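Would you mind keeping the following structure in view while I ask a few things?
Just one protein chain is left out here, and the rest sit where they should.
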Amino acid sequence: MIPGSTPLAETAAKTSRRRHLLDFEGWSRDDVLALLDTTDVMAQVMQRTIKKVPALQGFTIGTLFFEDSTRTRLSFERAARAQSADVISFAAGGSSLSKGESLKDTLRTIDALQADLYVVRHQAAGAPHQIARWTDALVVNAGDGRRAHPTQALLDAYTFRARFEGFDGFAGKRLAIVGDVMHSRVARSNVALWTLLGAEVVLCGPRTLLPAELGQARGVTLTHRVDEALEGAHAVMALRLQHERMTRGLLPSLAEYRQRYQVTRKRMRAAHAGALVMHPGPINRDIELEGALADAPYSVIEAQVANGVPVRMAILYTLLVGSR
Amino acid sequence: MPTPDTLPHGGDAPVPRTVVRGAHLIDAHGDHGLHDLWLRDGRIEGLDLDGAAELEVDASGLLVTPAFIDPHVHLRVPGQEEKEDLASGLGAAVAGGYATVISMANTDPVVDDPAIVRALREGAARLGLARLRPAAALSVGLRGERLADYAALRAAGAVMITDDGIPVADSHLQRRACEYARELGLVIQTHSEDPTLRSDGVMHEGRVSQALGLPGNPAEAESIMVFRDCEIARMTGARVHIAHVSSERGLRVVEWFKEQGTNVTCEVTPHHLTLTDAAWERFDPVFKVAPPLREASDVEALRDGARRAVVDCIGTDHAPHTRAEKDRDALAAPFGLPNIEVAFPLLYTELVLSGELELATLLGLLQGGPARVMGWPEPTLEPGASADVVLLDLERERPVEPATFTSKARFSPWEGRLLRGWPQATLVAGRMAFRRASGAPG
Partner (left out) sequence: MHMTHKAQLMDAQELGRALTRIAHEIIERAKGVDGLALVGIHTRGVPIAERLADLIEHFEGARPLSGKLDITLYRDDLTEIALQPVVRKTEVPFDVRRMTIVLCDDVLYTGRTARAALDALVDMGRPAVIQLAVLIDRGHRELPIRADYVGKNVPTSRAEVVKVKLSETDGEDAVLLLEQAAG
């Protein structure tokens, strides 16, 4: 604390706790809402002329991207530098990991650089958990396999809260997620987060891309009919359709997918008044989403991208400050 | 060159006449109570004899029974000695109470050459640890294209034909292998998983895999292939043994064929009898095995199958890897775990002490069961039987300590688990092949 300065002493919110963001396991509704409030402050910083604060001066953040994702990595690095943290980037593509070095040995090498927090993207579900077991640093999951992408879900929820007209809490809200749910970490994390916040989630897609087991969670329903999914939804999220799904026999053709599952202006009429259209990006225009819809006034896809940085700033701040 | 049946186990030095004193003897014929068990020239000599013994073994408080047979281990020789070698693998076997193991052919090079079979047998005989009976490859290079030379492999000492590790995708090849092996009296062992249906799965497909976002391998990949392999067994009349049945549906298919009179046998592993897919919760690739750990209902079905003798034997599928390989991510880490050193204590503690399985049934699955699968004489303690004996301590509780494993794979899904039933000594062909250090913690 600043010695003897009473106002600051009273603002101390919670006791120090070493905490990762691997998924939403162990995160309460209040934790998440506090994170969204902190995001508001960070968004304010990013609207100023000088988009930088000294908060994380002296902290070092390592981005470990075993799976390439320039967009997500840049977003995290911007979030770190906007708070004056030092950033070490590690792209695993060309490293010795591809020559069969174990994840643990790779981490041991990187750990010598003494980062306080790692941002981990990996093609294998659970790799951030493994890394969290092997390092003293904090770990933020930036996407692991099909499993989780918690910062994306947080920025989706934040965008909805900021942009839904007359937002009065997540309880009673309905999020429809349409598309390739099976392979989507974004879908899994949004299911976890929105149900934690008290909203309902409807998952929609063809049976080949919609595992029945995901419908067993509380607050989640499944449907194979897009009109049913959009009925009364406050937010509609279309998922990116990977082209290789066609070759693996999961879908007959793009044309058929479009016809049955594309989120269109016409289909959006069934949604709740003021419903927002979201997409985790990058968009296949006119495949999962009618092209014109991406530019509609109720589309918040650009806001999602813009909110990525303040959400990640809030996460880095929340995890790092008070962790030592 | 010695023929397969005359390789002296443990070298040419004379075998000491040995007496195991105060032993509580149990074998397939029943519980014989307390006796002194005399061994001579590699055979059981008799009970409570007189005369001088060159070696006295105190077995007071211990159960003494025929040492176990494992129809399914991976010794990684030749070519992957960083994972396991003959000394560490066969040493681990005797530490687990096994006198005889069948090694799989998925090595580098593959065991598809009689010279490799011979080298394995000679190397193992020199060591004098567990007795090694190698399996040979079903297809050349395990490539699933061309049959290996079964007659030559059998002449060199191979006792089983299998491409274990790689399911035989080509049903025509499986049929021809069965037809050819039948006339040579070789057992065909199958790794029954449909490779297209199991796809890129790293764990059992179900609620847990969907929640964890790991690619799943459905139980049907097993049951479909078990059906094909049983059907081909029936069609060809070959002696087919289904390895590591892991699912309720897979076991039901085997049972259905047995009811039809098809000459098919099957094994289950210690891990499929004791672990479920829930173990993946911490994303530890130690639990990555093929076929995968299934659901609680499957474990229950396998235990029930063991009780009702639908399951013929326990095969460990001891599959050592280096720690570094298992420290990779869930997709990149290899399939397989080491378990031969803990198999009996694990199954005794989890199944017998819990009241789910009779001790005699468990022993049968480790002794007479695998022997019948292979067409070998049933191991007993009768005079004249091979002096393969294990001394088991059913009382003392001790934790699983991978750091003390003889196997090079010093990790375990059961690390820290407190178990009873640890082998204290194992004699193979009348020689002391393993003796637990007296200072062992416990």
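The chains carry the letters A and B, assigned in the order they are written, with residues numbered from 1 in each.
Just so we're on the same page, a contact is a pair of C-beta atoms (placed from the backbone, for glycine too) under 8 Å apart; a residue touches a chain by one contact, two chains touch by 3 or more.
Not measured: the values here are computed from a predicted model.
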Identify the visible chains that the left-out chain touches across the whole complex.
A
Absent-chain contact - pick from A:Phe65, A:Tyr118 or A:Tyr317:
A:Tyr317
Pick from A:Gly58, A:Gly198, A:Pro252 or A:Gly274: which residue touches the chain that isn't shown?
A:Gly58
Could you please point out the chain A residues that touch the chain left off the display?
1-8, 10-16, 34, 37-38, 40-41, 44-45, 48-50, 52-59, 83, 317-318, 321-322, 324
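The criterion applied here is as follows: only the chains that are shown with their structure count from here on.
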Residue numbers of chain A touching chain B in their complex, please.
66, 101-105, 122-127, 129-130, 133, 144-148, 182, 185, 188, 211, 213-214, 216
Touching residues of chain B toward chain A in the complex: what are they?
206-207, 210-215, 280, 282-284, 324-325, 327-332
